[in-house]
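A single protein chain has been removed from this complex, and every other one stays in its place.
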Amino acid sequence: MAEEFVHLAVAGTEGQDLEINMGPQHPSTHGVMRFVVKLKGEVVESVQPHCGYIHRGIEKMCESLSYPQIIHLTDRMDYLSAHINNEAVCLAVEKALNIEVSDRIKYIRTIIAELNRIASHLLWWSSMCMDMGAVTPYFYAFRDREKILDIFEETTGGRLLYSYNCPGGLMNDIHPNFQKRVKEFIPYFRKSFKEYDELVTGNVIFQNRTMGIGLLTREQAIAYGVTGPAGRGSGFACDVRKRAPYSAYDKVQFNEILYNEGDSFARYKVRMDEMLESLKIIEQLIDNIPEGSYVEKMKAVIKLPEGEYFQQVETARGELVVHIISDGNKTPYRVKFRSPCLSTLSVMDLISRNQKIADLIAIGGSLDLVIPDIDR
Amino acid sequence: MQGVLYDFTGLIQSIDAVFRASMSDLWATVLEYAIIGIIYLVIYALIGLFLVYAERKVCAFIQVRLGPNRVGPKGFFQTIADFIKLLLKENIKIKNADGVLFNLAPFIVIVASFLTFGTVPFAKGLQGIDLNIGVFFIMAVSSMGVVGILLGGWSSNSKYSLIGAMRSGAQIVSYELSVGLSLVTMVILTGTMQLSQIIELQSDGWFIFKGHIPALISLIIMMIASTAEINRGPFDLAEAESELTAGYHTEYSGIKFAFFYLSEYMNMFVVSALVATVFFGGWMPLHIGSWQAFNHIMDFIPPIIWFILKSFALMYVIMLFKWTFPRLRIDQLLKLEWQYLLPISLFNVLLMAFVVYMKWYF
Amino acid sequence: MGLKSYLSGLFKGFYSLLVGLRVTNSYFFHPSRIVTQQYPENRKTLKMFERFKGEVILVHNENNEHRCTGCGICEMNCPNGSIEIISKMETGEDGKKRKAIDKHIYHLSMCTFCGLCVKSCPSKALAFGNEFEHAVFDRAKLDKVLNKEGSVLMKGVE
Amino acid sequence: MTNQQLEEVVKRLGVEAVISEAQFLTVEVPFDKLFDLARNLKENEQTQMDYLILITGVDYVSSFGCTYLLTSTTHNHYMVLKTRNIDKANPRVDSVTSLWQTAEYHEREIYDLMGITFNNHPDMRRMFLDESWVGHPLRKDYVDESNIIERKY
Partner (left out) sequence: MSTQILIPFFITAVFLVAAGITLAYMLSPKSFNLQKQEPYECGIPTVGVTWLQFNVGYYTFALLFLIFDVETVFLFPWAVVMKQIGLVGLVEILIFFFILVLGLAYAWKKHALVWQ
């Protein structure tokens, strides 16, 4: 028996790579995603993503649904920034119909989108820390995210998937408590944000794990279409809120967070700073929500004029583009969602080569992939 | 020197005498051994069960949640329920696994932790194994555990296990040095390696106070290195839940997994008991120089309580490490050992030797 | 690597670890900050927000009357086909025959809580209920009939 | 750069293109000229279309089409590149992966769901569906009786 093992273990395996499947059932893939990782010892030789485990054919489904009905499908793409996805379709439809929504709708949409962004970044923060082996931050972030979800639940009725937008406005008016609760949340979050920095950002282990890991240059980020915080961590000024403002973003002052290092830590810092920046946006808007109707008058059956319509929005993960091709019917002819995560995924192999397997997880965490967004 | 109020030496000797008077020497020895075995088995299991519960509660409180609270009062019997569940689970045999080694691994791990557990001095006279090379013995036996982990990981024929085992091999082997050197530092101060004597020497003050700076450095190094040696976070690379799913024990199920789990917790207990013994006077009450009244009051608290308090405080610190820090990467882990801890502890040995030579200790 | 940077790196790193430990330690010693809800025990005090989308209900008043005319707009607007309306012809008090619902069937298992049915209902018959404990052992139990036994159309609703 | 100027640049490139203005400047080219135009647009100093936002594959029933949304990170102008009349029986287009690496995944997605093959693509495999899957679901004539349920309304 002993010889058999020697034979198995050594003969003919010199220089062979260890091929490992990470996923579909793996603690750190955040969904059903499979990476085939080739390893030399601990060092990653190549990463091959295999997606499609939860592909639902949203684009195909859209072709048989009317425009208001599409919206609730977009919730399920990047479910962490569901409101922003909703907004994208609504803005596209409004643009096609040449409807200018009132400021009230714009303000509410923007506030909720920014709250949604904070909630999404909080979830990212917690799961990235968990990927790196720190479990406690997970619970702190979820505790604070819960407050945002409560605000959402009170106003929209949903905690994760809101379906709060409809073409021409919103489903409901904001709840009377909305402003009060949001104003309570801002100082509370600022306080716990300090704790996050103490617990994780300043931590020497965390910094050593992320600094200089997963380097992505600006040119690569542009070529691979890496947008959102991951792109801005490489110095790629890709924020749609600045580049092509929509909703109320042209009315508020905020900075586009840019870091030039391009490593995991830069991506981490971009998101952390973005949360504070979102708070600033909310602070500017929350007291100034104008009075008015929460929904514009729309026809009962919405038919877009024939043509092609694009709408870009900045979700928590990057640039989401909705491309609607209409043939004049009440259902779209073709809908394409350009999801940010698909492009982000494509750099996975590039930036995790020659890193250790533990870095692969950290890089995956810092890219913040949401698998349903890839497998639409 | 103050008299020790609770001394179990006499009691144990009288039991020994009774046995030896009523039967032949051989039978008396066998009977005594059997009693020792049973008692230790029970304590081992109880502490193990309690530690799992304690860890869950500690991490729950840190993480702003309640932790187990369904089975028994405040969830106290949760681990017993878990144990029963693990006992009733099927033991899955992995295809292509090396059956002999696969089954041997839990034995090695448990034997290593049980033997070190035997050396823990609970109170004066209440110590199973009190060799004159006690400190050395603990080091030697505890490093046996890595063999179990390596075997378990390798024989599973799973890639995650293999990486986990390899990591733990490199890791434990490296941190062994720092543990050894920081113990050497303290041995210079004590002049003996027998645990019971080390405690006796601390009756007028714990070594952490007596040895001041070098003892403090040594304590810090010892805490870091021993956390790494028992494979606990942030040094839990061998398990690395987010990378390797469960590391070396990925393929173990049911009771065999439970043994790996148990040994991990018991190693934590042994390590903190060792630190408590060497640095904080083991079961010795807190005595401050010439404050007679204070020392007498302290003496009334039973030594077992002292010992348990100290080792649980240390275990709390080790748990706090795990639930605060992100995991290190393998190269950082080795860098920390070889470029920071080892040079510092080498320096610390010299410092302690110098302090002892100049008689600067108290 | 100079000795100075070596040592400063060492101490800075060590200090950052202590800062982190302080945070977690403070949480351990302040159990009042625990946020866990004891769910099944707090059922009595647990109150969902009024807009919470638990399930679609057909609003009935105390006289067992509802406002559903059986027009089928909700059925048409539902993206997933989770609403089915079976209507019947009924003779009203004035002797006219009119369409009324026989069964308003709601497949909870298919519902995505988009709210289009509630929003589009012309007679405001539908609403969202706060019930969220939907777990059942049999999938067939998720197909619900929303109109209660013997309920009739509220007067004045066309 | 305004749409007007962009239009002039495209005209100067000497490609036979139908230019129209919708939301963005739309340039329609035959599919065999697409790659040249794309390369010119990327390399031209005045356009510098270095960021490909999306590629949409469209089934026009009689033929296939591809729509490219391009933008420049330096000039921040947008342009839509369109191609139609891709042969239905054997749809083949030149891949733009060598210009924009992000196209690799987007083209694989289109190949998977729409069935358009891209020439010179480094890794032309299915993206989401299994290799053994028959047909391309986003085509209008795709029928899958077990998974697609026709809506009544």
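A, B, C and D are the chain letters, set down in written order, and residue numbers restart from 1 in every chain.
Note that contacts are C-beta pairs under 8 Å (C-beta built on N, C-alpha and C of every residue); 3 or more make two chains touch, one makes a residue touch a chain.
Keep in mind it's a predicted model, so treat the numbers as computed, not measured.
Participant: Sort by label and list the shown chains the missing chain touches.
Facilitator: A, B
Participant: Which listed residue (B:Ala28, B:Leu66, B:Leu286 or B:Val356) would be found touching the missing chain in the intact complex?
Facilitator: If we include the chain that is not displayed, B:Val356 is the one touching it.
Participant: Can you say which of A:Lys40, A:Lys191 or A:Lys299 touches the chain missing from this structure?
Facilitator: A:Lys40
Participant: If I consider the whole complex, including the chain that's not displayed, which of B:Ile47, B:Ile62, B:Leu115 or B:Met319 touches that chain?
Facilitator: B:Leu115
Participant: Which of B:Gln63, B:Thr79 or B:Ser174 sits in contact with the chain that's absent?
Facilitator: Only one of B:Gln63, B:Thr79 or B:Ser174 touches the chain omitted from view, namely B:Ser174.
Participant: At which residues does chain B meet the chain that is not included here?
Facilitator: 33-34, 36-38, 40-41, 44-45, 86-97, 103, 106-107, 110-111, 114-115, 118, 128-131, 136, 154, 156-162, 166-167, 169-170, 173-174, 176-177, 180-181, 184-185, 187-188, 191-193, 245, 250-251, 254-256, 258-259, 330-331, 334-335, 338-339, 342-343, 346, 349-350, 353-354, 356-357
Participant: Please identify, in ascending order, the residues of chain A that touch the omitted chain?
Facilitator: 5, 8-10, 13-26, 34, 40-43
The rule is short, and it goes like this: only the chains that are shown with their structure count from here on.
Participant: Please state whether A-B or B-C has more C-beta contact pairs across its interface.
Facilitator: Most C-beta pairs in contact, of the two: A-B.
Participant: How big is the gap, in whole Å, between where the Cα atoms of chain B centre and where those of chain C centre?
Facilitator: Result: the chain centres lie 51 Å from each other.
Participant: With chain centres defined as C-alpha means, what is the inter-centre distance between chain A and chain D in Å?
Facilitator: 25
Participant: Of all residues in chain A, which are in touch with two or more distinct other chains?
Facilitator: 65, 136, 143, 199-200, 203, 205
Participant: Can you list the residues of chain C that touch 2 or more other chains?
Facilitator: 17, 20, 23-24, 35
Participant: Looking at the complex, which residues from chain A come into contact with chain B?
Facilitator: 1, 5, 18, 20, 26-28, 39, 42, 129-136, 138-140, 143, 199-200, 203, 205-206, 208-209, 356-361
Participant: Can you name the residues of chain B that touch chain C in the complex?
Facilitator: Answer in residue numbers: 58, 61-66, 320-321, 323-325, 340.
Participant: Where on chain C is chain B touching in the complex?
Facilitator: 10, 17, 20-21, 23-25, 27-28, 31, 33-36, 38
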